[in-house]
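Note that one protein chain of the assembly has been removed; the remaining protein chains are unaltered in position.
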Amino acid sequence: MISFESDYTTGAHPEIFKRLSEINFEHTSGYGTDVYCASAIEKIRKACACPEAEVYFAVGGTQTNQLVVSTMLKDYEGVVAADTGHVAAHEAGAIEHSGHKVLTIPSHQGKMKAEELQAFVKNFYEDGNHEHMVFPGMVYISQPTEYGSLYSKQELEQIAAVCKAYEMILYVDGARLGYALMSEENDVTLPELAKLTDVFYIGGTKVGALCGEAIVFTKNNMPKHFIPLAKQRGALIAKGRLLGIQFDTLFTDDLYLQCGKHAMEQKKKLVSILKNAGFEFFFESPTNQQFVVIEDEKLKKLQEKVAVSFWEKKDETHTVIRFCSSWSTTDEDLATLEQILKVCC
Amino acid sequence: MISFESDYTTGAHPEIFKRLSEINFEHTSGYGTDVYCASAIEKIRKACACPEAEVYFAVGGTQTNQLVVSTMLKDYEGVVAADTGHVAAHEAGAIEHSGHKVLTIPSHQGKMKAEELQAFVKNFYEDGNHEHMVFPGMVYISQPTEYGSLYSKQELEQIAAVCKAYEMILYVDGARLGYALMSEENDVTLPELAKLTDVFYIGGTKVGALCGEAIVFTKNNMPKHFIPLAKQRGALIAKGRLLGIQFDTLFTDDLYLQCGKHAMEQKKKLVSILKNAGFEFFFESPTNQQFVVIEDEKLKKLQEKVAVSFWEKKDETHTVIRFCSSWSTTDEDLATLEQILKVCC
Amino acid sequence: MISFESDYTTGAHPEIFKRLSEINFEHTSGYGTDVYCASAIEKIRKACACPEAEVYFAVGGTQTNQLVVSTMLKDYEGVVAADTGHVAAHEAGAIEHSGHKVLTIPSHQGKMKAEELQAFVKNFYEDGNHEHMVFPGMVYISQPTEYGSLYSKQELEQIAAVCKAYEMILYVDGARLGYALMSEENDVTLPELAKLTDVFYIGGTKVGALCGEAIVFTKNNMPKHFIPLAKQRGALIAKGRLLGIQFDTLFTDDLYLQCGKHAMEQKKKLVSILKNAGFEFFFESPTNQQFVVIEDEKLKKLQEKVAVSFWEKKDETHTVIRFCSSWSTTDEDLATLEQILKVCC
Partner (left out) sequence: MISFESDYTTGAHPEIFKRLSEINFEHTSGYGTDVYCASAIEKIRKACACPEAEVYFAVGGTQTNQLVVSTMLKDYEGVVAADTGHVAAHEAGAIEHSGHKVLTIPSHQGKMKAEELQAFVKNFYEDGNHEHMVFPGMVYISQPTEYGSLYSKQELEQIAAVCKAYEMILYVDGARLGYALMSEENDVTLPELAKLTDVFYIGGTKVGALCGEAIVFTKNNMPKHFIPLAKQRGALIAKGRLLGIQFDTLFTDDLYLQCGKHAMEQKKKLVSILKNAGFEFFFESPTNQQFVVIEDEKLKKLQEKVAVSFWEKKDETHTVIRFCSSWSTTDEDLATLEQILKVCC
């Protein structure tokens, strides 16, 4: 059975195994104090054109979101997110478990609007009772969003301006950042992202790594004593080099961007195959996630041969499903998909 | 420079890379629902002679301890540990961060005594004010301990009996369990450990894996809805197979025990080298951690050529240092160490 | 200046001072173990026709909500509330601070609809990803609501049925319960409330007490070891009798209901005065909170002579304000209000 279910269903880019194996019997110090972490940090700083950036490597996305939000917010603050934001909807309450409220505003295909954010925060401060409410201390957006959509540079600038006006931290979840960066419709570079945000993460798990996310604090704002803060949250690993070596590899010879580029090329082919098969697009995204509507009968048949993600029920007889391309999507699998769709859809 | 600093300073057993590479482009479902996790669980059950065991794979040791303690204790309960226990001393307060007190009793070369545990708990329940105190809900021990020492089967049985009498969960931290199991002085098998405890973990990070710890719930007592509980604590990773494949490999053809055996063989040689060099042993442990006393002057010289762990100051002019063997300790490094010691100590 | 700002702006019913003074030099044991707490509990059981009820006295409303929610929910669960619910909007994130998410559904003049609750929970369980989401473990409603509205017996039964079907705890915030019970439009008695809910609280602070709320667990479901659980949350006071004596007094000779009745009588007069003054009612509630629309110009003048609560801006030139009656509202104040309104509005 072939799979277009997600971008975390395979292993890692072979170059990563190569490096891990080469270094395998070399001794390094623990907890991220090794030379490979140091080298990876240096390369990320360069890629971000942000020499003063502080970088921390965490293992997974929800861990990263919880770590960033709970160490950067004050107790009386919450984080504002679109109601479809990962922190709001699909992290089993990890943010609340850390003591903070997720304040939601409407989602527009996964994105928040700067003017709605502005209105929300303005209302808060104008409410005479706001000392009895949760302060908006941070804004969380994802690039690309959970729906694969992208914030334009202008949109990011507008959101950043609201954050600045109300002294809120702007945090970007880049679980799939590589796919945003290499999308043809993207106009936000990594250095621009670093400049416009206070903190963001470069997702490894979904873009070619075995595991790992690189948190980038861009404004000399990494919380003091971040090591014990991370350890308290179970986010410090003894063999920290596992993350350092991977990011060092991903940021050597633009491998991270190559992973993104491959996925975008395969996404084009995927969209074309889905269109040829006559699918209605629920949402045609500029990145590697594609949402189409399918009759439930056909879905049953399809799922015997292709793994896809259930997204939501559209109506009594139709379902929205997600197809993903990734750094590892092969032409063979795309060809097989095309054949299957000819038969069953 | 050679290193005897710790058992997490190298990569992973080559067999693990081999398996990861073989499976690399195979698609599997996420979050630990894949076939490799399932296979690893089945093999661990067999190795523990505990077919009903429930197994969860976490990434690191402190994460594991926090996850187990905070999901199994009730809010009004704390965990009893020797005052040298990892949860008490060296996790940056991860247990307290999760809301629970670590109740400490004296350590005897890393171990607690059953009779002192019994007295502590008895006193608690006899105190008329105990509803204003923290209830002892769990007992935490490590096997081997942080000092490399081992609980004998009899000692474990005695502690287990106290736990049973007072309805406390018995939890064993097995960060270095492989080294305990293969120690010549060990008389507790994996099935016996499974039988005597309520929950324990089989450490991977320090015994041949890139990362990963296998939590084994032995009494049908995995907390309900453990997936969201883990996710809330940042302890659920998308590419769960990374952990499953590793443990599946470690529990194939006794690789885990082979890792332990190798470290114990090298430990013997290490002890002999250290003795020949005339070191006073602060504590000669039955497992892979060895503690010796060294003059500060000599230590300075030594550290130019060999990485070791500082343990504690013994007096004004002497220091206790730790040498570790591991699954990856080579004869070459031991020979080099022997030469260096001849010259500088 | 007179005040209709809220129902917590005066002291306590004189009968309470009388009893506190009478008992003042009598020695009693601490932490709620005294005879007055015991007597109060017995009287509350009778008033609720629920002899097995377990009762705990806390100090204030937000403390009570946090205590109930955080001790009754499991870690992976959140509490469902109307988006205007006190726990959702005006407790500075106390529920999230305790680790739990408030899951919101639409408010209809302060109330949730059973069918919308049902749809929300059904959707949750039908979502294939629900193990990555927050489980609905409890339903929070207030009686009367934050808008002064009331759930009818039928509405409560419908909500209770949904709770039962999905094994959710039904919790009623009765901060102003006395005013609900004595409203002419109310058809839910205290025994019926006890029967339909799993836990609720009888508000003292706003209904004649100096402070204090009586939490009533109606289904033998007070969390085990509630004393340390409360103490951990700062909700156990040494001089527990302060709460016991007050509730014992309020539940002697129906004083609690008398307080409610007085407020309802004064509310009638208040509504009549506001109507005669020509106010548009934003929402005419069946209990002691009344919401009217006022031109901003007039509001300025009014506030020089009468304290009222700002509720929300209606439009550029109008504001919604709240008038409250209470157990202590005097005819004199009502007469003065009438005079003031004649002049300034």
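Order as written gives the chain letters A, B and C; numbering starts at 1 within each chain.
Throughout what follows, a contact is a pair of C-beta atoms (placed from the backbone, for glycine too) under 8 Å apart; a residue touches a chain by one contact, two chains touch by 3 or more.
Everything numeric in this text was worked out from a predicted model, so none of it was measured.
Q: For the unseen chain, which displayed partners does it touch in the full complex?
A: Its contacts among the visible chains are A, B, C.
Q: For the full complex, which residue in A:K46, A:K113 or A:H132 touches the chain that was left out?
A: A:H132
Q: From the listed residues C:E26, C:E115, C:E185 or C:E312, report the one that touches the chain absent from this view.
A: Of the listed residues, the one touching the omitted chain is C:E26.
Q: Would you indicate which residue among B:D75, B:D173 or B:D198 is in contact with the undisplayed chain?
A: Once the missing chain is taken into account, the touching residue is B:D75.
Q: Considering the whole complex rather than only what is displayed, give the residues of subunit B touching the chain that is not shown.
A: Subunit B touches the chain not shown through residues 75-76, 78, 89-93, 96-102, 128-129, 131-134, 310.
Q: May I ask you to list the residues on subunit A that touch the chain which is not drawn?
A: Here the touching residues of subunit A are 70-71, 74-76, 131-135, 224-225, 227-229, 231-232.
Q: With the missing chain put back, which residues of subunit C would touch it? List them for me.
A: 1-3, 5-6, 8-12, 14, 17, 20-21, 23-30, 58-64, 66-67, 91-94, 97, 205-206, 210-211, 227-229, 231-239, 241-242, 307, 328, 330
Just so it is clear, only the chains that are shown with their structure count from here on.
Q: Closest chain to the overall C-alpha centroid, by per-chain C-alpha centroid: which is it?
A: Chain closest to the assembly's C-alpha mean: A.
Q: Using the average of all C-alpha atoms in each chain as its centre, how far is it in Å between subunit A and subunit C?
A: Chain centres of subunit A and subunit C, defined by C-alpha means, are spaced 42 Å apart.
Q: Could you put a whole-Å number on the gap between the CA centroids of subunit B and subunit C?
A: The separation of the two C-alpha centroids amounts to 50 Å.
Q: Out of subunit B, which residues touch more than one other chain, so two or more?
A: Answer for subunit B, listing residues that touch two or more other chains: 227-229, 231-232.
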